[in-house]
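The following block contains the structure, expressed as structure tokens.
Note that one protein chain is taken out, while the other chains of the complex remain in position.
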């Protein structure tokens, strides 16, 4: 029995998320609904793209992912159902899927066309739930939409490679719960371009000369505890999602502060990576 | 098997919500518990009333809704179990149900009287969970309470109709996750009173001359994208819940701002609706 997940910018105070769940349970009495996130900033398809990319693949194949961000139907914002990597995604065509689709080609994309049968100004509740229930019951995508070839891309999704191949220019893609700064540069891209050369990362004047493989990898546990630099140490690492991340060891936004605040980095801030 | 929903002002950091869920799973091993909201501001029965009204009816008939806001038992705050519109509600008699009961008459109201059997200073955990389990197992309301005829009302729930029938005075009932401002005037009330006349809405000096039926309804998609007013446009609309709402198109509290902050409107702020 497939799982249905929800990712929205509805927040958790309003009735909206519960209304969607109620509608799903009314259609499908026995189904497992899992929240991915409802704290995506309003209309923020880039942050949503990062969240959904890192969450979906942990779920069993056949899961159905409803993504309700910026999903009001307009002539410029179509509705999509996508089958990719064994998972189904129901969302608007606003770039949300481009981070995943950059790495894994969709097997099937349809533009949902059941709107004539549905009067709504609550898209996720009325359109997306109906499509999810259709897929849940084993229906095909062709029944609820017409196949298309392309989806919209998020702007500037790729880091820029300078012609001399000795510099990558990336930017901040996501800031996490600990205030750590995730860039749009993947471990794979960075290592492929480094080809064994030394890496130097610069972000607003802060420099990093080494990229660790985990947070604790940056700490020398052979030194006595009172001598070693630990809490508050700035580090660059490849995070568990395979992205280059600039972090503060054991950061706490209310005490030592987080990387974003301490380094002065925001979403879209530039990150320079030099190879020497 | 009925669903049990939870609406509280407990917040999601403390142990309280989990304690209630644990208690339910201890009573009823196989049950589906769904969160409606735990971010109701402390003791705020009006916001809770709006949330529960817009969430409950999406759930299957027979669902049991536990509403744990301002629920400590005092001589002035009795406990209720209500059957209405095919749904069960367990809550304190503090006005929370009056927004729903204004439109749909309760079929049965009992004042819960099982307190002698329960020693508690955690009402929701000890009393409400027990009542929910009783209903879940098919028990009748009369067994756990004595029938009563009236429930308390929230103050000023209705907009005021001026004698000449050319003005409605409403107020702000709820502010949503996007900062949009929901009034206590329903689409039905407004249209019945308008009788085809022009509508003019005024709130703290801001005027609206048209009420749209959805957010995108306010945008002219025939105009080229760079010419049209879009993000940040102020609009009045009937929202998906059937209430008059004052909104900012694609509002984002951290960027363009939301209607509440931009218009200077708070809970209970006055909204004037004139018919000409």
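Just so it is clear, A and B label the chains in written order, and each chain counts residues from 1 on its own.
Note that in this section a residue touches a chain if its C-beta (ideal position, glycine included) is under 8 Å from a C-beta of that chain, and two chains touch if they have at least 3 such contacts.
Since the structure is predicted, the reported quantities are computational estimates derived from the model, not experimental observations.
*Asks:* Determine and list the chain B residues touching the chain excluded from the picture.
*Replies:* 9-16, 18-23, 25-26, 29, 41-44, 70, 72-76, 120-122, 125
*Asks:* Spell out, residue by residue, where the missing chain touches chain A.
*Replies:* 3, 5, 12, 32, 34-40, 50-60, 63, 176-178, 213-216, 219, 221, 225, 239-241, 250-254
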